[in-house]
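Below are the structure tokens for one structure; questions will follow.
What you see is the complex with one protein chain gone and the rest in place.
This part shows chain A:
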Amino acid sequence: MKHKTFMAFIWPSLLAMTLFIALPILSVGYQSLFVEHEQILKTAETCGPFGCNSQVSIDAEAMAKQRAEQPAGRYNGLGTYTNASHLAFGEISEIVATSKDFNEIRNRIMNLPFYKALVFTLAYTFIVTPLVIVTGFFIAIVVDSIPKLFKGPVIFFSLLPMLVTPLVGSLVLFWMIDSRGIIGAALQALFDDPGLSLKASPTLTWITLFTYGVWHNAPFAFVVFYAGLQTVPKDTMESAMVDGASRWERIRFVTIPYLMPLATFIALMQLMDNFRVFEPIIGFSAAASATTLSYLIYNDLRAAESPLFGSAAATSMLTILGVVILLLPVLRRNWREFNRKS
């Protein structure tokens, strides 16, 4: 394609990407370098229905002046990135200095909010992604082999988990695993343990969230693989059959190699998607046992009466950095293949 033609096609999406992706990321990055102005406090008599006392309040006029002079706030450099709520450099060096052994160091670092969230996010990403690919592949193989008559309805039902809004899907499951819900009560009966609650123990909550992740994402992998299966070359398949390959050998030596690029594509999408896992944490009320990076951002913006924009921005930038690091191996592989071909 000529350079000019290429540009003519690409410029609308380039423009949209600059406006809606690049600029917002830059502004978030800029925001993460600033914190609020120093608050000017005054003490005054405050009265309400439950009596009077002397209380601190903010000198709003003086603050308004400061804000007018420097709307972005106070420059803080990378201070927000390194504070206790994020990378916690100070805390980590103290932990390393005062701990007895490696185990204690690890436990204490895992207690820092950012690292706690990072560990769950990574665990979720690396457990759910491969399971989604495998599950999706098997659903695709099975659906491909059922009689034509049933294919339509089966495909529709297999896609349902993906069609449900993540928050709604997780809420539905949340009530089903309640000790009064159908799954929760069934598990209690099965294990004969009336105290069994999927919501109570951290381990079970993690497993629940992973299961939800696979349930929700498998249809995506299924659709992609199923589409790929329709294009598996018939002659290769037939010659394999003539050579006496069993069904398993045909899958192993014809289908899987042929679908490998699709698996890479799904892995890429799923790594990105799962790294920003958020809705199930809210839907399952799981924050006691599992937090994610996206949940930290949400918490900074929504939990307090006044949002902590700097803190949320710093976590956002760190999340983007995390996604880039995760995708590097996959992208590098793609790049090498591209170079080999050309």
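Throughout what follows, a contact is a pair of C-beta atoms (placed from the backbone, for glycine too) under 8 Å apart; a residue touches a chain by one contact, two chains touch by 3 or more; residues count from 1.
Throughout what follows, contacts and distances are computed from a predicted model.
UniProt names the one chain left off this complex as which of "Acetoin:2,6-dichlorophenolindophenol oxidoreductase subunit alpha", "Outer membrane lipoprotein carrier protein", "Chromosome partitioning protein" or "Extracellular solute-binding protein"?
"Extracellular solute-binding protein"
Looking at the whole complex, which of A:Pro12, A:Pro49 or A:Pro71 touches the chain that is not displayed?
Answer from the full complex: A:Pro49 touches the omitted chain.
Give the residue, chosen from A:Gly29, A:Pro113 or A:Gly322, that touches the chain omitted from the document.
Here the residue in touch with the unshown chain is A:Pro113.
Just to verify: which one of A:Asn83, A:Thr129 or A:Ser158 makes contact with the chain not shown?
Going through A:Asn83, A:Thr129 or A:Ser158 one by one, A:Asn83 is the residue touching the chain not shown.
In the complete complex, the non-displayed chain touches which residues of chain A?
Contacting residues on chain A, toward the hidden partner: 35-39, 41-52, 55-58, 60-61, 63-64, 74, 76, 80, 83-85, 91, 111, 113, 174, 178-180, 194-197, 199-200, 202, 285, 287-289, 299, 302-306, 308, 310-311.
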